[in-house]
Structures are given as C-alpha cells and as structure tokens.
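Data first, discussion second: the structure below is written as structure tokens.
Every protein chain except one is present and positioned as in the full complex.
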Amino acid sequence: MNSLGRIFRVSLFGESHGRGVGVVIDGVPPGLELSVKDFAQDIRRRAPGEFGTTARREDDIPEILSGVYNGHTTGAPLTILFVNRDTESDDYELFGNTPRPGHADFTAASKFLGFNDPSGSGHFSGRLTLPLVAAGVVAKRVGSYGISARIVELGGIRREALPEKALPDGSIQEKNTDAEIWHDALAAAKADGDSLGAVVECTVSNMIPGLGEPFFDSVESLISHAIFSIPGVRGIEFGDGFRSAAMRGSQHNDPFVNIQNGWAQLAKNGAGGVNGGISNGEPLVFRVAFKPTSSIARPQTTYNKEEGKMARLAIPGRHDVCFALRTPPIVEAVAAIVLADLTLLK
Amino acid sequence: MNSLGRIFRVSLFGESHGRGVGVVIDGVPPGLELSVKDFAQDIRRRAPGEFGTTARREDDIPEILSGVYNGHTTGAPLTILFVNRDTESDDYELFGNTPRPGHADFTAASKFLGFNDPSGSGHFSGRLTLPLVAAGVVAKRVGSYGISARIVELGGIRREALPEKALPDGSIQEKNTDAEIWHDALAAAKADGDSLGAVVECTVSNMIPGLGEPFFDSVESLISHAIFSIPGVRGIEFGDGFRSAAMRGSQHNDPFVNIQNGWAQLAKNGAGGVNGGISNGEPLVFRVAFKPTSSIARPQTTYNKEEGKMARLAIPGRHDVCFALRTPPIVEAVAAIVLADLTLLK
Amino acid sequence: MNSLGRIFRVSLFGESHGRGVGVVIDGVPPGLELSVKDFAQDIRRRAPGEFGTTARREDDIPEILSGVYNGHTTGAPLTILFVNRDTESDDYELFGNTPRPGHADFTAASKFLGFNDPSGSGHFSGRLTLPLVAAGVVAKRVGSYGISARIVELGGIRREALPEKALPDGSIQEKNTDAEIWHDALAAAKADGDSLGAVVECTVSNMIPGLGEPFFDSVESLISHAIFSIPGVRGIEFGDGFRSAAMRGSQHNDPFVNIQNGWAQLAKNGAGGVNGGISNGEPLVFRVAFKPTSSIARPQTTYNKEEGKMARLAIPGRHDVCFALRTPPIVEAVAAIVLADLTLLK
Partner (left out) sequence: MNSLGRIFRVSLFGESHGRGVGVVIDGVPPGLELSVKDFAQDIRRRAPGEFGTTARREDDIPEILSGVYNGHTTGAPLTILFVNRDTESDDYELFGNTPRPGHADFTAASKFLGFNDPSGSGHFSGRLTLPLVAAGVVAKRVGSYGISARIVELGGIRREALPEKALPDGSIQEKNTDAEIWHDALAAAKADGDSLGAVVECTVSNMIPGLGEPFFDSVESLISHAIFSIPGVRGIEFGDGFRSAAMRGSQHNDPFVNIQNGWAQLAKNGAGGVNGGISNGEPLVFRVAFKPTSSIARPQTTYNKEEGKMARLAIPGRHDVCFALRTPPIVEAVAAIVLADLTLLK
C-alpha cells in the first residue's frame, strides 16, 4: 500500500521520469503554520552533494495543491507536488532485458506484468523519498520532538575513527559535511567505479511516554515498518540492538533512576527509549543499515533474458557513490511521520 | 492496535493470569483442513525446556471456538482460545511500585493510567505469543512456503563455534536441542543468576516472486513490523544486513544467474530474497536479535516510586535463562502470518 | 471484514450452532467500570418475546474473557463470549439443496465454496447480533450520549395510528410492549403463517458537534455502514430522509436559531443532526427499514439444485413473526459503537 498511518496518513505517488512526485497527507491537524519555504532546508539536505554526483539536477520546489489556507493547515488533505523537470530518458529498455543487480528492475516487472513505468526506476525510484521528506516537514509540526539523524559509519569506518586532521600550518581542518569526513573512503570507491554503504543513527529527544499500541503497533514495529520503505535499507536496531544479543541481562537491563510526573529516566537507555513496545520518555534511539549504492560504474554480471544467458552490464551515467549520505533527512522524516501519527492517536 | 494484516487478519487478546489468551483470525480461506492436534508441534517447540525453567506449566491445549466446521476452515473468523490454568498470583504490587528493569511495568501503567492488569505482566506477557504461534499454524496452511527459524548465536557464541564434542570412547556426543548445544554458556549464566540473549535466523524457501506492496508495504516492512511485536526484539536485518553497510556495491550486489517463468535465481542472495521491497523468488532470509531475559535472579537497581529513591529489586521465582530459546516457532509464526496475508493479497 | 472502527474496533466471531458467539473490542479506553450484569438489560431487550417465538432459548450470559480487571476496563482488548447451549441441529442439509428465500443459504455457500457452517445459518445467523449488543453496552460507556431506538411502524401501521384502547369498564388498556401495541397485526400474520417488517427510529441526544470525518467518513456513512451489517435491513434515512427529496429547499433547509459555545440549535432538525457529514450538536435522528422475517411457516417456492427444478419448501420450526421487534437494542448498539469510535477519534 502506498499509504502509511492511522490518523496522520501519508500517501505517496509519482514516478521518477513522469509528471512529478507527490504526497497527500490526510489527518493533518488544522492551524499549523506552513509555507513553501519551510521545506527548503530538509530538501536541500537530501539533494545530491559532492559525491552525490547523480547527473540529475532538480530545483525541487514543492507546490502545495491543497490543505493550506492563509498560511495554515486547514485539516483537509494536504497535497504537495514536485514537478519533474529533468527527466531525460535513461536506458530502461536495456535494464528490462538485463536487470540491474540490486535494483527492482526484475521484481517490478514481475509484479506489475511489465506495465510498470521503468524509466528512472519509475515508482521505485529514490526520488519518491522527496515527497516523503516533505511529509516529514509537516509531521515535525505535530508535537515538539527533537529529531536528529546522522551517519555514524560509512564504508565500514565509524565516525569516531576519523579524527580531525591537523594541517601543515598547525591548524585543524574543518570538516563540515559527511562527504568531507569520509572523503578518502568515498574518493577511493569512486576511483574504483564502486560504491559504499553506511549506518545512520537517529535520536529523538523530548519523547512523550506512552506512545505505541500493543500488541502489533509497538513503537519499534511502526518505525521499522516505515524505515524499510526507504529504498536500500538492510537492517534496523533499537538501543543496544544486535549487541544486546551478546549481553547478559545484568548488563543490558536498564535501571530506572528516576520516575516523576509520568516520565522515566533510565541509566543507560539500552532499550532505545521503548519498553514493551511503549515509549518510556527517554530518547528514542535507532540505527539503520543502508547498503552500498546499487548502480556502479564497473561492469557487473547479470542475466540477459532475451539471450537466455549470463551477460555483462555497465550502467551508464553518474551515480551517488554513497546514496546513504542523503538519507539522514529521510530517516528523520520517517521518524517524524510515525511519531506524528502516534501523538495524534494518543 | 492488536490486529495485524489486511486480508489474513490476526487479532490477539488475553492476559497472562486472566481467563486465557487467544486469537481471532479473519480472512482465513475456506476449505483448509484444520484440527486441534495440528497445533501440538509448534506449541511444544515454544514450551519451556531444560533452561526454560519458568515455574509455569500449562498444557496449552487450544480450543477452537469458531471458524472450523467438519474439520475444515469455513471462511468465517477463526477463534482459538487457550484457557489459563496455572495463574498463581505474582508479586505485581511490588513491581508496580518498583518497576522491573527491562519490563513494561512502568510504560504499561503510564499508558493505561494504572488500570492495566499487572499480574504476570498482563497483556504484555510473553504468553501472548502462544496464540500468535497458533495463528502461525493456520497461516502456514496458506501457500506452501518452507519456513524455518533457528538460533544462530546465543550469548555471543555462534552455532558454528560449537563443534561436536568427541566423547572419551571416541563417539560423537549428539546435541539435539539448542539448550544442549549452548549448555555451558546457559549453565554459567544460570549459576550467576543472570540471563542471555540470542540471534534467530529465519529462512523461507519456495518464495513466490512479486510479494510486497510499494511504497510502504515492502516485504521487509511487513515482516519487521510483525517481528517487533514479539517481546524482547532489539533488531532485524535482511540478507547481508548490517554487514552490507560495510561492503562495496560490487561485493553486495547480487547478479541474476537465471530468470525463468517469472522466477529469478541470484548468485549470493545478499538481499535476502527481496529487491525494491518485492520478493524475487529466492529464499527470504532475515535475522532477529533478542535481548537477554529481563527477569534475572540477581538483585538489580531500580526506582521505588513510593519512597522516591533508588532501590534494590530481587525478582522472585524462576525464569528462562534465555527466553530466546523458545522464539524460533514464534518467529516462524510471524513470518507465516505476513506471508499468508501477502499471498492472499496477490 | 468482521471488524469495524478505527479506534474503538469491534470484531465479531462465532456461529449459531457452534461453540459460541463473541466479540473482541480493541481500543476500549482504560478505567471504564464494567461487570457482567451491565449487559443484562440490553440482552433481555433483544431476547425473543411473545411473538418472538423462536424455539431457541438461551440464557445468554456473557463471559468476559479479557480486558477487564478489578471491575474496570484495562485498555487491552476486551473479549466477550456467549457459549451456545441450545444448538439443536436444524434442517440445513435441506436448505443447502433448496435454499430458503430471503436467506443467505445460497450466497454463503457460493462465497465460501460450500465450506461455510450452514447449521442455524452459521456465521450469518441473527445470533451474531448478540455480541454486537454486548459491544454496544461497552460503547455506551464512551461519551454520554442518550441513545434510544424504538419501532415507529410495524406491518405498515404507524405507532401513532394505534390509539390506546378503552376497555369495557372505561379504563385504558396499558400496552407496555411493542408486541402488545401491534398485537392484532402480529396475530393476524401469525395465523397466516406469515411475517411482518418494521421501521425503527433511533435518536441520539447530547451529541457532540464536530463528529464525522470528511470526505468518506461522514456520520451518515459510518452509521449506515454499520446498520447495514444487521441482518434484514433494507434502507436507512436521516432526518427528513426520503421525504426531503420531495421538499423544496425553503421547506427542508433548517435555520440556525442559536449558536453558542460551539453548539448549534436548529429549528426543525430536518438534517437529522448532521451538516456536511459532520454533527452539528442537534440530536442525530435516523430510521431503519427492516424486511419481514424471511422464515415463514407457509410453504414457499424455491429451487431444488439436485433435481434442477422448482420446488416447494416449508421451513420447519417456529420463528419470529417480526424479528424487527428485537432490533431496537441492536440499532442502539450499532449507533453507540460508531459514536464511540468517532468520539475517541476526536
């Protein structure tokens, strides 16, 4: 289904090379201030950067088609459209016959009987995350959570492992962007015509206790459901995550150190802010594993359906060396959307 | 919400120490053979074993209240009830004031304003996984998937790291159960009054390609949503999972080696059977991280709400050293339920 | 789907002659007082009376299987079971081959491929309205609506058309029950081995303005959806209803005579309490048309599938002359369920 949420309900539509991509949000509370410029920051964070060298350049200005009046949300469905402008046709005929490894070329054609729009991956394109980010901007207006995602590992190298670099003149080189921090790994992969993956960590402060609906709508269930919609996700973990499986109970268990006015404070927050599927008031913490970009310059082995035998495929064009560089605002948007829904449910 | 699924729709109810626990399944296709004894095997696999030494002993015989007639499902809602027999009151008053670390004592009371049934963790009890397993038995009748889950790591020790043991007489000691395979680690933790976690891997063969619904109902989205409903889950990953974040595209990308009749064959299946959220025909593979059992014998630090200060809490009774030993049939059930729903949707 | 509602979510299960019928209610707010005896009154109103002479006699005591603790709802799913006791087998084999006119014999078998439980109409039995009434009792605890349904027409005779009858001694004969009020019509139909229909009017006072969700979840949409689940309903109308189609705007339009504190007062309430699908604060008023009881004593024409030709069918047993006599508490329950859901949504 292309919709998510019970109260704050997000519906995505569009294709990479069609008329545009967009989102309809149902259940937006009336009276939230909202204008087109509110979307600029998160959209810019999602845009390709130095190593996000997809050929595509879109200005990505949202058009609000409905649901806003006099600068405020009305409570009616809020529709945002991003018109596609740069939609040069790609080599989708090639990909139909010789599906790209790691892409949805084969599965999309299988599921939709060959009628899917293959151009630029159509409805399976990462471009669908653009209206998702826009929905996140609206969602962030519901509640007052502090949602922050950042890359904590890229190409297998943890952020902490990359100390600031002293320049010859003794000064410290400022690394402002993730692309600068992991510059060497990215440059090396690019030189090899290859790509890298990353792990993104998201922290939500100012959590309301009591979010999450037993039995099937635990906070983790809803967050993970939405996170795995983002193309390229391979795993998610909360708090101590996979490490907890190797811990003893006495290590992993998290003592309450204070309980006041319905809020708890825990010593370590190894549960990532959730007990029994319900938020406990501590920050929500989860990490998301993104695979390396599937489209790489170096030729790959795949199958030629027409010829009925193995083939070599070189994917033309330029591609993100590590698309995960662009995912932190997407992860934040997804968290915001789920929390907006849970907040309105409560 | 205590329901899951669009077509094959599972609704859980019940409390640990109340009248019973059960499940209503809506959308069961008519004509599936089903009798009470079909549930025995998976229920037995979920029952406590050698190190699953909860004091509780239930015979756990399902009663089919509706939806089966003349040994076949009717298409009407199928209701299964497990009456609770062994419901000795526990120390829930203690836990209300001094919430057990790692449990839902605090969050449940916070969410339900103190009206939740606290006895035996009430609706938050692991006992709710019993009707979930029962629903899985029904779900396994839909489609012909081969679903198999097993522990691949326990207490940080991988299954492969535990070679078969040669006995003094030269013969090989047979280890039939997981509790035997990880006996030493379990015994050590038990001796320390402590507990262990584990990682469960689930593999589904005979997958139908084309399952999964863009954008929000990817196979991974639906599986992870349901998996995080199981108490004690801390993470989930598909295929190469978190490891993929440290791989290069050329390593992680998975060449198609054959495509025939709508089925694909991939070289490595690092994507775990899913591309673009849609099954590709290869086995679905995912791993689930379970935390160590929260209830441990050794005294723990927590907070005494009445006294407004830190306190020591020793949880009475006997507990699973590693409740994850009992989870493989639960993980299978969850996978079966999601796949039944996706199969009927398709 | 056997479930209804977004927040206050009712799921029915069971068959007429199986183990029982019941309901699971998800989304019940915690802390509502509830005990088994709270159900007695509405259950008794639904029970067969003088002319409701079905052979069946059930004591219809609800068993609360989950969701209540210490006399209060817990917030966990509330399950109510009515065990069937009087389940004498009926002539369902006959009805399978020679479907009863007006019944679901043919359509149920068609839809469920012959696997449906035909005994006593199985899941299509009017007995399913028993747990529906029970759910209504719970729903009435949400909000403080005054919900009242009564028969306004029976056998084509309006309530107003039946004046109180003066007895020979000059006193007025008290008619307490609907069966007494329409005694003569009922007796005549019974004597003919025939049956009667009726119109039930439901009024809900103390309405909260602002209930109803555009575009598709208008108050009328949700009420009518639920009402048409009751077996035997043929029509529903709100306010002036079908009569409004023959009125002029100046007649039907309803002036606001007061608006204060978010509440409106209207002159005539011809809209039945709803404008634009949203409650305006005036009483919600709707009428429901019930067909005459389908099971009648006199032989009817139908089709014999085996013989492939027309046949005569005499339905054995005793039946309600007018099952609609028993529907007012069912109509109230349905209204209460929908309003509970809308109230919690708001």
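To keep things simple, chains are lettered A, B and C as they appear, and every chain counts its residues starting from 1.
One rule holds for everything that comes next: contacts are C-beta pairs under 8 Å (C-beta built on N, C-alpha and C of every residue); 3 or more make two chains touch, one makes a residue touch a chain.
Computed from a prediction, not measured in an experiment: that's the story for all the values here.
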{"item": "Hidden-chain contact residue, picked from the options C:Thr107, C:Ser144 or C:Thr177", "value": "C:Thr107"}
{"item": "Among C:Asp42, C:Asp60 or C:Asp240, residue touching the chain not depicted", "value": "C:Asp240"}
{"item": "Hidden partner interface residues of subunit B, rising order", "value": "6-7, 76, 214, 345"}
{"item": "Residues of subunit C in contact with the chain not shown", "value": "1-4, 6, 12, 99, 101-104, 106-108, 110-111, 121, 123-124, 128, 153, 155-156, 189, 192, 194-199, 209-210, 212-218, 220-222, 224-229, 231, 233-242, 244-259, 262, 264, 267, 271-272, 274-280, 289-296, 298, 300-303, 305, 310, 324"}
{"item": "Sites on subunit A contacted by the missing partner chain, in the whole complex", "value": "1-3, 9, 11-15, 18-22, 24, 26-27, 30-31, 63-67, 69, 72-79, 81, 111-113, 115-117, 119, 122-123"}
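Assume only the chains that are shown with their structure count from here on.
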{"item": "Separation of mean Cα positions, subunit C and subunit B [Å, integer]", "value": "40"}
{"item": "Distance from subunit C to subunit A - Cα centre to Cα centre, in angstrom", "value": "48"}
{"item": "Interface hub residues of subunit B, defined as touching at least two other chains", "value": "1-3, 12, 111, 123"}
